[in-house]
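Heads up: the structure comes next, in C-alpha cells.
Not every chain is included here, but those present sit where they belong.
Chain naming follows the written order as A and B, and within any one chain the residues start at number 1.
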Amino acid sequence: MVIQWSFGSHSIELRGIANNSETNIMKFSQPQTLKSIAIIIDAEFVGEDNFPITGLNEIHVVEQGDLVFVDHQKYYEKALKSKATSVLINKKVDCPEGKALIISNDPFRDFNKLIQHFSSFKKNEKTISESAEISNSTIVQPNVFIGNNVKIGSNCIIHSNVSIYDNTIIGDNVIIHANTIIGSDAFYYKKRAEGYDKLLSCGKVIVEDDVEIGANCTIDRGVTGETVIGKGSKLDNLVHVGHDTVIGKNCLFAAQVGIAGVVKIEDDVTLWGQVGVSSDITIGKGAVVLAQSGISKSLEGNITYFGSPAEEARKKWKEAAAIRKLPEIVKKLDEI
Amino acid sequence: MVIQWSFGSHSIELRGIANNSETNIMKFSQPQTLKSIAIIIDAEFVGEDNFPITGLNEIHVVEQGDLVFVDHQKYYEKALKSKATSVLINKKVDCPEGKALIISNDPFRDFNKLIQHFSSFKKNEKTISESAEISNSTIVQPNVFIGNNVKIGSNCIIHSNVSIYDNTIIGDNVIIHANTIIGSDAFYYKKRAEGYDKLLSCGKVIVEDDVEIGANCTIDRGVTGETVIGKGSKLDNLVHVGHDTVIGKNCLFAAQVGIAGVVKIEDDVTLWGQVGVSSDITIGKGAVVLAQSGISKSLEGNITYFGSPAEEARKKWKEAAAIRKLPEIVKKLDEI
C-alpha cells in the first residue's frame, strides 16, 4: 500500500526485465579471471584462479558469466541460484557447483570499487565527444552536450541545451526537446551509520526509433543494465524516468509524470499529467492512468485507474460520490 | 469528471481564445491559391482555381481566409460553419457558399504536409540566430539559445542555458530564469493503427511585458496559433504550460504547476504548488487553486478551490472533517 519511489532495496530482487547483452556495457571487453577480480578488491575467493568472469551486473539483469553482489542474508539464495556464475558475498557459504564466490566484508563497497576500476567517470573535453557516432541526417542544435560512446541514428532532432551522458543509444526519427537529460545517474544509495553511500551507475539508456521526448525531461541510466524508452513512445515535458525502467512501445506520458526505477511499463500504456509510479512494479499493456494518480503496486492492463493510491477509476468515482454525501450523513447520524 | 491533459481530441472544437492575427505565423506572406495548395498535397478541390487562401490554422484560432482541417464527421458542421473559408476534409460534402473545399483521404497527414511545406524546421547554426531582434538594454547571459525570428524587448534578463525556439515574441521587463524553454512543440498526436502520428507545430509563444518565468519551466508553442503569458504574470520554477494556452494578466503560479494545452486562464488567477489543469477549460478571473489540486473542468472566478478533482475549498474541508470521523462511524455501524 505504501507508495515509495526510487530506493535501493529493490536492487536485490529478481525481476523479469528484458536485457540485451550485446549492448550491455558492464560486460568486459575480454573475460577477467576470478583471481584478477579478487585482487582488485583485496578479497578472499572460492574457486579456480582462472575461473572466468564476463561482466558485473545487478541481479535483475544478471546473465551467465556475470558477477553479482549480495549483502543481506535474505537474498543469499536468490543470488546463489541466479544466472550469475560468480557471487560477491559477505559470508563464506557453500559454493554452488560450477560457480565461484568472492568473500567481502562489504560487497556494496567492493562492487563500487570494481565499477570504478572498469568504468570510471572521465571529464569530457568537448561539447560533442569524439567517440560519439551521429548520423549525418540528424540535426543537433547549438549547446547540446553529447558524451562518450553515444550513438544517434538518422533523422533525429536534438534540441538546444540537451545533455546526453556517456553510452546512450538513440534510434532513428527521435526528437528530444530542449534541456532534456538522457543518462543521469540512478538515485540509489545504501544507508550507513555515517550517511548515504552511492551505488555507482555504469549502465545506459536506450531510446528506440520514433520516440519523442519533451523539454526538461530526465531519463536516468541503468545501474549496470539499461533504461529503455520503447519504439514510438511519446513523453511530454518535465517527465522523469528512473534507472533500469523499461517502457514499452507506443506509450503516452503527459507532462510531469514521474516513474521510479526498475519499473516495467508494457506497450500502449497512457499516463496522464503528474502521475507518479513507485519502483519495482509492472503496468499492464493498454492501461490508462488518470492525472495525478499514484501507482504503488502492479496494475493489470486495459483498465482505467485513478487516485493516490490508484484503483479502478469507476470504483473511485463511486467512492467520490459517496464522500460528497458524507457531511450530511455524519450530521444525520449525530442527530440520531 | 475525468482529468486528462494535453491530448489531441480537443483540436477540433471551437474555442474563444484570443488571437492576434497580425502576429500569427501561419498567415502566408502573400495569399496562396486553392489550386496551388491542392497541388502540394495532390488533392481534388471544389472551388475556383484562384480562390485565395491566406493561412493555415486550427479551428479554435481560425480566421476568414484561412484553411482549416477536419477529419471526423462529428466536427464537419463546426468546420464548415467556422470563419475558415477553405476546408480540408475527408468527404466530398456540399460546399458552403463563398467557401472552398479540398478533399483528402487523410486531412491530418495533408495538413502536416502543408505545414512542412511552408514552415519546415531548420537547423540553427548559431547560438543566437541572426534573425533574432534583441533590444540593447536586455541582458542575455552565457549559453542561451535564441532561434530564428525571435523578438525580445527592452530591459529583460535572459539567464544562462535558456532555450528560446523560433518565432517567440518577448515583451519588455521580462525575466526568464536559467534552463527554461520557451516554444517547445505541442504534445499533440493522432492515434493510428501503427502508432502515434505527430501534428507538426508551427505556432509560437508570446510573453507579454513584466512577466517573470522561473528556472526549468517549459512553455509549449501553439500548434498554429499562440501560447500567451499575459502581462505581469509570474511563474515559479518547473512550471509547464501547454500549447495554445492563454494566460491572463497578473496571474501567479507556484512551483511545479502543470497546465495542459488549449486552456484559458483569466486575469489574477493564483495556482499554488503542483496544481494540474486539464486541457480545453477556462479558469475564471481571480480564482485561487490550493496546492496539489487537479482541475478537470472550467471554474468560476473569485472562488478558492481544492482537491483532485477540485471543488470549492470550503466544501472539501467539510468532507475532510467528515472523513476524519468515518473510521469511528464504520465501527459503530458494524456494531449495530
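Rule of thumb we're sticking to: a residue touches a chain if its C-beta (ideal position, glycine included) is under 8 Å from a C-beta of that chain, and two chains touch if they have at least 3 such contacts.
If you're wondering where the values come from, they're calculated on a predicted model, not measured in any experiment.
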| message | With 2 chains in place and all of them the same protein, how many does the whole complex in this file have? | response | 3
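Assume only the chains that are shown with their structure count from here on.
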| task | Give, as an integer number of Å, the spacing between the C-alpha centres of subunit B and subunit A. | result | 33
| note | subunit B residues touching subunit A in their complex are 1-7, 121, 123-127, 143, 145, 161, 163, 165, 179-181, 184-185, 187, 189, 195-196, 198, 216-218, 220, 238, 240, 242, 256, 258, 260, 274, 276, 278, 292, 294, 296, 308-309, 318-319, 321-323, 325-326, 329
| said: Give the list of subunit A residues in touch with subunit B in this complex. | reply: 139-143, 157, 159-161, 175, 177-179, 210, 212, 214-216, 231-232, 234, 236-238, 249-250, 252, 254-256, 272-274, 290-292, 306, 308, 313, 317, 320, 323-324, 326-327, 329-330, 333
